[in-house]
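The complex appears here without one of its protein chains, the remainder shown in place.
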Amino acid sequence: MINITIWNESGHKGRAYPEGMNAALASIFQDKARFNVDCALLGDEAQGFPGERLEHTDVLFWWGHSKHEKVSDELSERICARVREGMGAVFLHSAHFSKPFRSLMGTTCSLSWREAPGECERIWITNPYHPVARGITNGFRLDREEMYGEYFDIPKPDDVVFTGWFTGGEVFRSGCAFERGKGRIFYFQPGHESFPIYRDENIRSIILNAALWAARADEGLVDFVPDGSCPHVRVSPEPIRAWSLRRIRLKK
Amino acid sequence: MINITIWNESGHKGRAYPEGMNAALASIFQDKARFNVDCALLGDEAQGFPGERLEHTDVLFWWGHSKHEKVSDELSERICARVREGMGAVFLHSAHFSKPFRSLMGTTCSLSWREAPGECERIWITNPYHPVARGITNGFRLDREEMYGEYFDIPKPDDVVFTGWFTGGEVFRSGCAFERGKGRIFYFQPGHESFPIYRDENIRSIILNAALWAARADEGLVDFVPDGSCPHVRVSPEPIRAWSLRRIRLKK
Amino acid sequence: MINITIWNESGHKGRAYPEGMNAALASIFQDKARFNVDCALLGDEAQGFPGERLEHTDVLFWWGHSKHEKVSDELSERICARVREGMGAVFLHSAHFSKPFRSLMGTTCSLSWREAPGECERIWITNPYHPVARGITNGFRLDREEMYGEYFDIPKPDDVVFTGWFTGGEVFRSGCAFERGKGRIFYFQPGHESFPIYRDENIRSIILNAALWAARADEGLVDFVPDGSCPHVRVSPEPIRAWSLRRIRLKK
Partner (left out) sequence: MINITIWNESGHKGRAYPEGMNAALASIFQDKARFNVDCALLGDEAQGFPGERLEHTDVLFWWGHSKHEKVSDELSERICARVREGMGAVFLHSAHFSKPFRSLMGTTCSLSWREAPGECERIWITNPYHPVARGITNGFRLDREEMYGEYFDIPKPDDVVFTGWFTGGEVFRSGCAFERGKGRIFYFQPGHESFPIYRDENIRSIILNAALWAARADEGLVDFVPDGSCPHVRVSPEPIRAWSLRRIRLKK
C-alpha cells in the first residue's frame, strides 16, 4: 500500500478542472488495493500537514504557482528531511520554484516561459529504459501547454527521462530524476492550470509511473528495446507548412 | 599547437560546399599559431592515415555517411586506441553510425531521421557551463537541416550540451560529451551534406570550442551566469500560426 | 521466472570449490520458483551457447581468467547485442578483461593486482540506495582475497555500489553498475579462484541482488536510511598495531 499525498497551494475549481486539480490528480490513483490518497492544501491546518501525515506519506505530489513564499521554511525543511529519509517527491510544473524543490536542488531552478494561444507541446522520451517512461507513447502531443524553455537551472539530473518540444521553437528537459539521500525526486514540467493536462492518458500514466518509482515500488520494468535500425520518419508529427518555405526563400 | 585531422568518407564538391566539406571545416582552424590542420579521405592511402598521422593527431574530426562499412576494422581499432590514450574525437552528424563511434559507445547509436523541405532546426543550450557552449547564442536557428529524432541509442552522456528542436516536432540531444580513457569525445548532430551548415557562425564556434575541449586546451571558461529570474519570452522564436489554432479548435 | 546462465572458462574442481565454481554460484539460485539456472563452459558445444540458450538468458554471469582470447569474437558480439536488447550481465573478478566486458565498456579495463598471504579485503557500501546493496553488512570482511587496485580503467560507472579495502593499502571500485542500451551490467570484483569467496553470505546476497537488478526484477527496495549523525567508530575493524606506531616514530 503506497500512501500518496497530493498538495496544492490552491483548491481553485476552474474550467480545466471543475473538481479542482487535486481531485483530478487523485483520480489517477483509484486502485484502492495499491494506493491510499490524501489531498492537502496550503490553506489547511498546518499548511496541509497536520499530525503525522507527512511522516506517513510515501510519495508527495506538489503543485504550487504564486504562493511559494507562503509555505513556511519549517514545513519546507521537514519535507526535505522526509525526502532524505526515503519519501518520494514529484514536483509538478511551476513547483520548480517551490521552497522544498529549490532546497533539495541547491540551484535557482529558473527557466523561461510563455503562454501563447495555439502553442502545443510534444513530449519525447530521452531515456526509454527508465521506469517512469514505461508504456508511454514517444512524442505524444499536448494540444495546449505553457512553454517552459532552457536554460533550466538545475543540477545535472541523474536522468532526463522526457524532453519537450514547443510549437514556438523551444525545448525543455521536461522529466528529470534525482536522488537526495534515500529519497527519489521527479520533476515533471507539464501542468499549467488553464489546460486539462492531467486528463491526458500518457500524462496520467507518467504520473502513475512516477509515483511507483518514487516509492521504490516500480520493479524497473521497461518495454522499449533498441533494434539498431534508423527509421525514416517521412511524415512529420507537426506540419511543416508553406509559410516556412516562404521564410526560407526570403532569408537566402 | 593543436594537430587537427579532419576525415571525410568523400571529397565530393557539391552545391553546399563547392570546395568540399573538409575544406569548409578546415577553414574554422585558420589560426596557424594555434592549429595545424590535415585533411584526410577514405580514398586516400591507408584510408587517410598513412605513416604516423594518427599518432600525431590531437583531435580527430570524423564525417561519414554511407561508407561506414568500408572503413577497416583495423583502422577503427587504432582510432579507438588513440582515443583511450588521449586523442580527442569529434563525430559529426551521420558519423553516429561510424565504426569508431559505435565501438567507443558500445550501443547501436540508432536514431530516427527525415529530410523535409522547409524544416529548420533550433539549437538550445542545456549545459551552458560546458566549455563547448562558450559564446554560443541560445536557440540559434539553422534554416535548413535534416531531422534527427530520439530515441538516440547512446549510453547516458556525461553532458548533453545542446538539444535541438525541429520544425516537424522532434527533439534531439544534439551535442553530447563523453570520456573513454584519457580521450574526450563530442558527438555533434548538425551537418547534413546538402546544406552549408558549417558556414554558420554559431556552428563554427561550437566546432572550434569542441576542438579545444577535446584537446584539453579549453581552460573551462564559460560566460553564462544564472540570475535566478524566469524571463517571460513573449514573442516565440518560431511562428505559432493560424493553422495551429485551427487544428486545436478541430480537436475539441 | 528468471533464466540465469552461469559461464566459466573452466570446469576446474579445486580446493576452494570441489564441486566447481559454476556449481557454487548456481547454489545461490536454488529457489526453483524464481530461477532457472544453466551452467555453461568455454569447452562446451558452441563455447557454451548452443541453440537458443543465449536468446533465452535473462541474466548472464561470466567468470574468465586466462582464456579470454579463446572466446570467439562472434560469441562476444552476440553477447553484447543481447545485452543491448535487455539481457543483464554480471562480470565477476578477472572477467574485467573479458571480450564482452571490454567491448561494452570501450576502455582497456586494466587494473593492478597482487596475491599475498594474509591479505584480506573489506567491502564498503558507497551507494546504499542501490538495490544491489540491499541487506548487505557495511564493511564485511573477506579473510582472503586477491588485491585489485586502482586505477581501474573503466568509463565512469552509473553507480559505484561497493568500494573495497585491502590489507596492503589499496582501494578498488569493487561493485560498478552500468547500462548499455536496455541491458544492465554489474562488475563485481571479488572471486579469486583459490578462495571460497562465493560461499560468503554477504557475497551470495550481493550475487542474488545483482541478478534481480540486472533482470529488472528488483523493485528498487533498499533498507538503509541516513540519520544525519556522525557515528564515532572507536574500535577499528582492522587492528592498528604497535608496528604501525613504530613506523610513524621512525619517519619523523
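To keep things simple, chains are lettered A, B and C as they appear, and every chain counts its residues starting from 1.
What we mean here is this: contacts are C-beta pairs under 8 Å (C-beta built on N, C-alpha and C of every residue); 3 or more make two chains touch, one makes a residue touch a chain.
Note that the structure is a prediction, hence the values are computed from the model and not measured.
Enquirer: What chains on display are touched by the one that is not shown?
Expert: A, B, C
Enquirer: Based on the whole complex, identify which of B:78, B:141 or B:216 touches the chain you can't see.
Expert: Considering all chains, including the one not shown, the answer is B:216.
Enquirer: Of the residues A:12, A:78 or A:180, I need the one that contacts the missing chain.
Expert: A:180
Enquirer: In the full complex, which residues of chain C touch the absent chain?
Expert: Within chain C, the residues that touch the unshown chain are 97, 107-108, 110-114, 116-120, 122, 124-128, 138-139, 143-144, 147, 149-153, 156, 159-160, 163-171, 173, 224, 226-234, 236-245, 247-248, 251.
Enquirer: For chain A, which residues lie in contact with the unshown chain of the complex?
Expert: Listed in rising order, the touching residues are 80, 84, 103-108, 153, 155-156, 158, 178-181.
Enquirer: On chain B, where is the contact patch with the chain that was removed from view?
Expert: Answer for chain B: residues 84-86, 129, 179, 181-182, 213, 216-222, 224-226, 228 touch the chain left out.
As a convention for this text, only the chains that are shown with their structure count from here on.
Enquirer: State, to the nearest whole Å, the distance from the C-alpha centre of chain B to the C-alpha centre of chain C.
Expert: Centre separation, chain B to chain C: 37 Å.
Enquirer: Suppose each chain is reduced to the average of its Cα coordinates; what separation in Å results between chain A and chain B?
Expert: That gives a centre separation of 30 Å.
Enquirer: If a residue has to touch 2 or more other chains to count, which residues of chain A qualify?
Expert: In chain A, the residues touching two or more other chains are 224, 226, 228.
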